[in-house]
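Take a look at the structure set out below.
As you look at this complex, bear in mind that one protein chain is not there, while each of the others sits in place.
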Amino acid sequence: MHRDELRRRAAEHRLHLEGFAHHLLVCSSLGCAHNDALITALRRSVAERGMESRVLIRKTGCMGLCALGPLVAVQPEGWLYQHVRPEDADVVVASLGQQPSEQLLVPPDLPFFARQHKNVLALSGRIDPESLDDYLAAGGYAGLFAALDMRPAEVIRRIQESGLRGRGGAGYPTGLKWATVAKARGARKYIICNADEGDPGAFMDRSILESTPHAVLEGMIIAAYAVGACQGYIYVRAEYPLAVHRLKLAIRQAERHNLLGHAICGLNLDLAIQIRLGAGAFVCGEETALIESVEGRRGIPRPRPPYPAEKGLWGYPTLINNVETYANVGPIIDRGSRWFAALGTEASKGTKVFALTGKIVHTGLIEVPMGTTLREIVFDIGGGIPDGHGFKAVQTGGPSGGCIPAEHLDAPVSYESLSELGSIMGSGGMIVMDDTSSMIDIVKYFIEFCMDESCGKCIPCRVGTAQIHRLLTAFQERTATEADLAQLEMLCDLVKNTSLCGLGQSAPNPVLSTLRYFRQEYLDRISESRQPEDRP
Amino acid sequence: MTMLRLATLWLDGCSGCHMSLLDTDERLLDLAAMYEFVHSPLVDSKHFPEAADVVLIEGAVSSHEDVARLRLARHHSRLLIAVGDCAVTGNVPALRNATGAAAMLRTVYLDQPALNPQIPATDLPVLLELALPLHHFVTVDLFIPGCPPGAETLLTALTGLAAGTVPGPPLSTRFGA
Amino acid sequence: MPTSAPPHPSGENRPWRSVDQAMQRHDYRPDALIETLHAAQDAFGYLDGETLAYIAAKLRLPPAKVFGVATFYNHFSHKPKGEHTLVVCTGTACHVKGTDRVLAWVRDRYGLLPGETTADNRLSLVEVRCVGACALAPVILTDGDVIGKRGVEETTAVIEEWLHHAP
Partner (left out) sequence: MSEPILTLVVDGLQVSGLASETILKVARENDIAIPTLCWLEGLSSLGACRLCMVEIEGSPKLHPACVTPIQEGMVVATRSERLHRYRKAIVELLFSERNHICAVCVANGHCELQDLAVQLGVDHIRFPGRSPQLAVDASHARFVLDHNRCVLCMRCVRVCGEIEGAHTWDVKNRGIRSLIVADFETPWGLSETCTGCGKCVQVCPTGALFEKGRPVAETHKKRPFLPYLMANRAREHR
């Protein structure tokens, strides 16, 4: 289909949607699972009242406030109902056009929503993720349509001007990456979407894929056009079956409507996208390991250089970006680089999606402008610490990140500030710990994770993480000595500076950050009895 | 030159390192000019002396008794030297570490064809689960690897010590030498 | 040699079709390996030696390479599962909210460590690294059903209840 046809189709669908006086949007993401019964009950209640022509019930993606799920949004009233059970269906339907149900209503002025700025998540929870028409009617693919009027170099320039940086963790400038791949010489080029969200405690990518799969495809098509790739892969975790299902559906829809395949939108642009299932290896988030895995091998990282941008998949230039990065592309092209660059801080532009979990009242998925402080995120948006406990630390960046203590709560969230604090932005997991949490326990958890996930290729990571794990066990069991503390620091330095890939290089970060902010917890666990009188 | 007080200790080892010391042959006389042997399986003394200048320790730490003797030696010696691979790495006694002490006893006393297979109830030291090198328990001042380290190596180290130049240049020995 | 005729599937009743389809979809190229292993595990529940040999022969890959890939990735299981599967998420949020205690409870109650199946083949315990439902922590899956937002005690009660009523 050509763009005009698709635009017409979008307008028709918009009219169809506007024909309903009320929309009941039911979150159908993993976080609000088990809602088939709820949808059936709502349908029955609507039918009993003979309101089928006036009320449209739609499944949507994630609305963010998973803590209060299952969630139902009522439009155009703008109400959000929480903890909705099938037996509440009549109450929900009866309230349409009347007063909202006080017992189900989420207070509309909740800072959880007021403080957020939704860009990537703008359509999440508002459209049916399984409907291309919904996405088109909401303005989806406008970025692609606009990009196709530009030359590839112009598209890349827009991305460069926006200041977008990779959302997968390292924060490499996206436009620069695209420019490198565009410039690289190769008989063919590939693009890959890294959807192997391996950080435990993070679900941004899952949520985006489950809520707006077409937004990811749109970003990939624009990227393929910009760099000159004709084959794309989405490397997605097998642990996300719903995301995989919706992605497959979206790819089929896009193919059928000529947004993928040969002569996209009737133009001289070909792109095929295939899904590759990850199989449970954190190291495959590292781009060279990911490439090995797409090629059907053990996910073992290769030394860089050469970078994938020059020599990637099967030796050809390859662009790898993560889910959230691609999801940012459409809006940037559609609304302009300046609009995007106006958000965030000097060096970290735009917004960032975070998965807010752990000991916090409002667990869920949030999106805030870069530069928002940790305090705003934890206490305003997150609603603070439950059960009367105090805040102890927030862990960002997963196993590669660090624990940030209360005295740095006013730090703004940006690539630079988090790294100054000894943590990293990472992909966006934020785990809040209260005053009952032991830092040694959480650090040992992360090191155990890295030890299990180490591919085993390089010695410092393979054996070093195992030795660090042994030392942390001694601290946990209170049998450690002062010499153990020194050895722990020595090993962290070694593994950080000599490991081959990012997994090993960042594995000591949780230890190092807690040694920096919570050293006393280590000292408290040094055993008296293990310090024998030694020399005369 | 004042005589240095030299002690040697034999933990879980084969006595090969002590044999190496004896292998210095007639140069033992030179050593005797520098050192007074205050305690050793080679000399007749029951208790570790109050103050030794140097203690050479052969063998891994395999039993509770070993730990006690090692700590005592450390406490009463100025310089503690791990001599030989057992003292330095655990070596052959540490072969049992993969399966543990109990499994080793079973292998040695029960699994071998013997007349009356049984694990002796007396006269066996209480074993540690793991046989470990000395530095896991005490501070070690010098490591002399080798299985055993050669007589020349020991002679160089002891002569150097007496002259006050140890640790000095690396000794010509290695693991397994 | 592995490149000769593939080993004959044990009886015609073994559903190799979905496995063959996965390989076909990728033109029997070497990069089909992981996708094929997924298909085989979906079909048979786990990957045994016969399955690996079949795939290696069909894709003309060295046996060691197939074995290396199949054992590198956590998702692939090499033992059959029991009648019921309990998955315990050990993601960070779930860990902080106590799934380590849920695992300890399962160990004490059923004598199971992650990756094991009870002797009566009734229950398999699987540990996964984050299912991405962190806002529901602590999360378990009882035969695929997501259970979350409950305390440790309540979660163990749910497991007990589920096994009691499960067929």
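Letters are used for the chains, namely A, B and C, taken in the order the chains are written, and counting of residues starts over at 1 for each.
In the analysis below, a residue touches a chain if its C-beta (ideal position, glycine included) is under 8 Å from a C-beta of that chain, and two chains touch if they have at least 3 such contacts.
Values in this document were obtained by computation on a predicted structure and should not be read as measured data.
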item	value
Partner chains on view for the chain not depicted	A, B, C
Residue in contact with the excluded chain [from B:88, B:104, B:128 or B:155]	B:88
Residue among C:28, C:67 or C:162 that touches the chain left out of view	C:67
Touching residues on chain C - with respect to the absent chain	1-2, 49, 52-53, 56, 62-68, 71-72
Touch residues of chain B, complete complex, unshown partner	82, 85, 88-92, 94-95, 97-99, 130, 132-133, 135-136, 140, 143-145, 147, 170, 174-177
Absent chain, residues of chain A that touch it	281, 283, 298, 302-303, 305, 451-460, 462-467, 470, 487, 490-491, 494, 497-500
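Here is the rule we use: only the chains that are shown with their structure count from here on.
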item	value
Category of the chain touch graph - line, ring, star, complete, other	line
Of all other chains, the one whose Cα centre sits farthest from chain A	B
Whole-Å separation of chain centres (CA-atom averages), chain A against chain C	25
CA centroid of chain B to CA centroid of chain C, Å	51
Chain B contact footprint on chain A (complex, rising order)	532-536
Residue numbers on chain B that touch chain A, as the complex places them	51, 71, 74-78, 137-139
Chain A-facing residues of chain C, complex	29-35, 37-38, 65, 68-69, 72-76, 90-97, 128-137, 145-146, 149
